[in-house]
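For reference, the structure I am asking about is given below.
Note that one protein chain is taken out, while the other chains of the complex remain in position.
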Amino acid sequence: MNLLYIQDMPADAMAIAQAAKESADLAQFTVNNLWILIAAALVFIMHLGFSALEAGFVRRKNVVNILFKNAMIISIGLLTYALIGFNLMYPGINEGGFFGFGGFGLNPSPEDMTAAYADYTYWSDFIFQAMFAATGATIVSGAVAERIKLNSFLVFATLFVAISYPITGMWKWGAGWLDAMGFYDFAGSTIVHSVGGWAALAGIILLGPRKGKYTEKGIRPITGSSMPLAAIGVFLLWFGWFGFNGGSVLNADPELVSLVFTTTSLAAAAGAVGAFFCNYFMTKTHDLSMVLNGILGGLVGITASADSVSITSAIIIGVIAGIIIPISVTAFDKAKLDDPVGATSVHLVCGIWGTLAVAIFGNFDEGIGQFSDQLIGILSIGAFTFAFSFLVFWVIKVTMGLRVNSEEEEKGLDIMEHQMRAYS
Amino acid sequence: MNLLYIQDMPADAMAIAQAAKESADLAQFTVNNLWILIAAALVFIMHLGFSALEAGFVRRKNVVNILFKNAMIISIGLLTYALIGFNLMYPGINEGGFFGFGGFGLNPSPEDMTAAYADYTYWSDFIFQAMFAATGATIVSGAVAERIKLNSFLVFATLFVAISYPITGMWKWGAGWLDAMGFYDFAGSTIVHSVGGWAALAGIILLGPRKGKYTEKGIRPITGSSMPLAAIGVFLLWFGWFGFNGGSVLNADPELVSLVFTTTSLAAAAGAVGAFFCNYFMTKTHDLSMVLNGILGGLVGITASADSVSITSAIIIGVIAGIIIPISVTAFDKAKLDDPVGATSVHLVCGIWGTLAVAIFGNFDEGIGQFSDQLIGILSIGAFTFAFSFLVFWVIKVTMGLRVNSEEEEKGLDIMEHQMRAYS
Amino acid sequence: MNLLYIQDMPADAMAIAQAAKESADLAQFTVNNLWILIAAALVFIMHLGFSALEAGFVRRKNVVNILFKNAMIISIGLLTYALIGFNLMYPGINEGGFFGFGGFGLNPSPEDMTAAYADYTYWSDFIFQAMFAATGATIVSGAVAERIKLNSFLVFATLFVAISYPITGMWKWGAGWLDAMGFYDFAGSTIVHSVGGWAALAGIILLGPRKGKYTEKGIRPITGSSMPLAAIGVFLLWFGWFGFNGGSVLNADPELVSLVFTTTSLAAAAGAVGAFFCNYFMTKTHDLSMVLNGILGGLVGITASADSVSITSAIIIGVIAGIIIPISVTAFDKAKLDDPVGATSVHLVCGIWGTLAVAIFGNFDEGIGQFSDQLIGILSIGAFTFAFSFLVFWVIKVTMGLRVNSEEEEKGLDIMEHQMRAYS
Amino acid sequence: MKKIEAIIRESKFEDVKESLEGIGVNFFTFVEVYGHGRQKGDAVTYRGAVYDSGDIPRILIEIIVRDERLDEVVDTILETGRTNTIGDGKIIVTNVEKFIRIRTGESDEDAL
Amino acid sequence: MKKIEAIIRESKFEDVKESLEGIGVNFFTFVEVYGHGRQKGDAVTYRGAVYDSGDIPRILIEIIVRDERLDEVVDTILETGRTNTIGDGKIIVTNVEKFIRIRTGESDEDAL
Partner (left out) sequence: MKKIEAIIRESKFEDVKESLEGIGVNFFTFVEVYGHGRQKGDAVTYRGAVYDSGDIPRILIEIIVRDERLDEVVDTILETGRTNTIGDGKIIVTNVEKFIRIRTGESDEDAL
């Protein structure tokens, strides 16, 4: 491609003009494609964010286990997505349908490497989408932490990333029925985050709470092993979100990408402030873990509408998401649904909120019609994902077993499942 | 925008040529804008850098507190900058003046999303500048750590980011009087770093040192809780600095941006080496915390001239900054000015050095004239910032109180202000 | 450059066409150059990755020392590379030769800042290559950790980065004899990683194992201080590898860069899975440190061929690299070659594997011919590097001494060499 | 007065604590120790090598009681500290010559 | 000889240490322990739930002294370890049958 401008310019204007146009288009294609790749790298770093956050929120005796799970999830996720996930989510057939499969593996044609495919190449498309795919399972890993069997979890995660996530993803992003209907979810408040949250909920219900969390004396807080790790995780997630939302523009359009950067950051900031005040109002304390969750809540909340709301709306969406966090965390605890990292509050509840916010703040004329579209999307995807996850977890429970035994839980999964300690 | 090259090419050369020109210009605009956005994300990660560095340099009992402060600062900073900061710093009026205000909130016009605005969109401009804004307050948080009241600090930080930083920033970057005069500060050795340093100094003076730091037996070192955290912080700051300095080119100009990357990295490296030898010469030890500060000193030092000095000059600027660190840290301790993270030495002293270095090494013909311009900039901005910060801190001290009580300091801010522990 | 499109368009088609062509070419140059710079920043962050990984794998009493070494290596590396390394590696003379030197320092001409130089500027070229250079020494630091004298190591690292790495690098990337011969090593499985591994091996042999590692009772595991640090390190290395391999395309070619991102990620993922199963098969455990090494093994393995193999081949290369890890780690231990972080297994062994894989999976028609080319490259570079390193280490050993004394090793290098503790 | 040192399982600490409070003994000092005995430790596997330090984390509770209450306290610990599997730990009783409350200077019985 | 175990406040450790050195007792062994007693611990709030472990970090200083010096040392600790608020801690004195310096094998008084 770079030969073009090294060779001598053709003499005639028309030829030069055409060559110029081609060069210009190629440059545009190159920058669009580059942005998708950089965004993919940023989404990748979110997996470190999740790993650090979860490692910081679990007890010292379960840190190796959570890190191990996260290292395997991203790996298994990428491989299964290459094998079947990508072609399940983007079958290229069954437009407006419920299911489609484009075949195993990845087989791009030469044109798929040009602007004829999209503003990016087939490979860019795959790697960007693949980085998203593993996210769902990572969300689950935090919620079921400190008590789930390693292998049981890995089996679930594999099936979840390989089958469940791509199918519901196809409904919208794969040009499926929800897309046809008018459901809108820019970067995946529902398609990625709620989906992870629903699976987490199913797991939590079937697993039951950690030993000693809910006593007759009330809720006994099980404090996380490392707040610095948790903070590192949240900052890295925010950082990665620039790629998660910014890349979802699917090209480097200056106006859209810069708008998305702005709405995303302001919603995250507003989430922190919302959680700060709501938590203080509820407990008269300054709980770092709540503020960190508040930031994530704001990010999840804005994800569905980052490209289509005003700055003010973004801030309102974020503040409300932040306010939701302490309320939701407390509510789940009241219901004795034990979630060590607050994944259900952050990804499920704020994911739903963000998806509904599209209809409230998004510049869609349909109004109430849009609202019902959003609701249908939330419910249909939620129902499928929860049912799928519950079933898989249940089958695992009755076959290989889901929860470690009481002694293993006491001593910790690190020493019992890995014969290692996180710190020496 | 991408429609352009999908539609059939117009038949006539002139039309094609014009279309080509437009496409080419759009591509150029897109890549310039993309770089500013990526730079903004890199500057964002500096906030994680600061958080980790400060958490590593304070004692275990104050780690949650410092993380909490940093999470809130970036959040409050972004919001206040959107509300008033941006329009205070870039009022678009009062060229050559001391103060201007463009009104509340952000209200871009459609043209502000095109090359008509700049090499980037209005949103890119805002988010890049907003990420800078919170930096100043973060610098302060480290210096006043381990003894300042949480709420008192948050109030100060808010006022500082919302009012003080934008006003002095306007003087130069907002086309104010210093800019008209010829003061040069490429990416903010003075406008960002010294400003943070002056505020830190005011806080330190009014707070007094941590209990037990200065005893009749001499200086009792209060060792940081985690050197790995500190090192992570410094590496991330260096990483983010590629965006801080590189983005300050304000477009993706190949020559300038690549020069800035090179001068910035070599100055940081030279800073490490300078601190290594100077510290060894002074104490016969290999103090990691000094080398880490040396890297930061080199980065702060080159920030004012990264785009306008030779490689050799960059290395000299960095080495001197590195040498300054151990000397300055010791000097502040001699003066019983207790700065747990060395923020005053890194950001204030090296910031001043870097700003003066512009006149010494920068390719400005004015020579001595430039030197006085630089001096005026340093002094005027320093005077305003120190006065503002001292006043605000003082008012807070006599109203809500500035320092935690002795028992709280003993037990640590984590348990007393947050009822949490950093590690469990 | 941006003036072009602000000024009024010239009236005549030919002029416009030419202007358009120039703008288009400039835009293309700008995006290519920007990618190299971003890639350089990503490679930089690999140094934090190495620091964290090594700090996590050594004992608490040696953490400051390893961080100190890494902070100095990147700094010294950048400076020496500017002084002589760059011009040793890219002498611009002696094509097809064994040695060349372009002179001290960096002296680009104005043309070196334009497309006339390459798809990137001279400065971009330097900073990208400079970030690579320090990597080799960082690999060594992990392998010789916990027992080598600080100053002795720094002397070695300086000579290694300044002389050894650039010379062998020149053989291939500097258009030397291996390049002429047809040896292929895309991003440096051999030129960077094996080179580091060979030096590590020389160091390990001359140093001997850590006290208490190999007892008559068998191998006594010396567990790392922090698995979270190690995991952070590996995720950051993976992240940085997008720049390491992606940037090695040397422009932003959409097809190639996106292919490299995909092959690199899938090989890393496959490495994790390979190590997971191989380690489980060998020890019936789930050792996080092995899976982390497996990811790195996959990354090192794909580095030589990331741009020239199919997805399937990439996965196979990664799986095999992952399988190699536990076998190799055990083998080195059997041979009583003590490598605290597994650098020799990851960088040396997997580096060799990756370089050979080029001939097996790469789309080179030569076939067996290619294989011998690869072998010659591996052996010649290995021989030179090992000899150089062994000699330098040996001279240091007989002059300033290589290993700390028994008491220092007992008490740890942090307190004995730095008078500091990593955690307080 | 007597000093009771009870070396118990980490996992039993909460139970023992409660049972002691049950009989009004809500004052004691404890420290995390390592035990070496019949019970073997958990093997650690790291990078291919297996190793059993043989050290088991335990809690050592130190309680000063007046002679009359000795048996009661000992029995309580025996009951709740027991799992009947190897490694339940030991109780060591020694004589205390003087016991003083720093705050008031009161000694012996009054210091309790 | 006697063994003095002083369970004191973390915040008082430096003072006690100095005062001991003041009377020439510059040798002792100490360990970080947790105390349970009248004084309540600091409540921990985490994710909406409040919890008071009731455990307070303390320092246990162990000093072996010759009988004659017992009272002097005890009094010194009583003085400097005191804040007169609940939770100042305790001093426990027990009898030592044998005290040996490992380096030389010297025992009792000579081992000091």
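Letters A, B, C, D and E mark the chains in the order given here, with residues in each chain numbered from 1 onward.
Going forward, a residue touches a chain if its C-beta (ideal position, glycine included) is under 8 Å from a C-beta of that chain, and two chains touch if they have at least 3 such contacts.
Because the structure is predicted, anything quoted here is derived from the model rather than measured.
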Statement: Here the chain that is not shown touches B, C, D, E
Message: One chain isn't shown here. Among D:Arg66, D:Arg82 or D:Lys98, which residue touches it?
response: D:Arg82
Query: Which listed residue, B:Asp112, B:Asp333 or B:Glu410, touches the chain dropped from view?
result: B:Asp333
- prompt: Who touches the missing chain here, D:Val33, D:Val50 or D:Leu112?
  reply: D:Val33
- request: Could you tell which one of C:Val155, C:Ile205 or C:Ile415 touches the chain left off the display?
  value: C:Ile415
Task: Over the whole complex, note the residues of chain E touching the chain we left out.
output: 3, 17, 26-31, 64, 94-103, 105, 111
Query: Which residue numbers on chain D touch the omitted chain?
result: 2, 6-8, 31-38, 55, 58, 60, 74, 77-78, 81-95
Absent-chain interface as seen on chain B, which is shown: 218-224, 279, 282-283, 285, 287, 289-290, 326, 329-330, 333, 342
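By our rule, only the chains that are shown with their structure count from here on.
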Query: What chains do chain A and chain B have as common neighbours?
result: C, E
Statement: Counting C-beta pairs in contact for A-E and for B-E, the higher total belongs to A-E
- line: Rounded to the nearest Å, the gap separating the Cα centres of chain B and chain E is 48
Query: Can you give the whole-Å distance between the Cα centres of chain B and chain D?
result: 54
- line: Taking each chain's mean CA coordinate, chain D and chain E are separated, in whole Å, by 18
- prompt: Among the residues of chain B, which are close enough to touch at least two other chains?
  reply: 13, 16-17, 20-21, 23-24, 27-28, 31, 34, 38, 226, 232, 418-421
- line: Two or more other chains are touched by the chain D residues 44-46, 50
Field: All touching chain pairs, where touch follows the definition stated at the start
entry: A-B, A-C, A-D, A-E, B-C, B-E, C-D, D-E
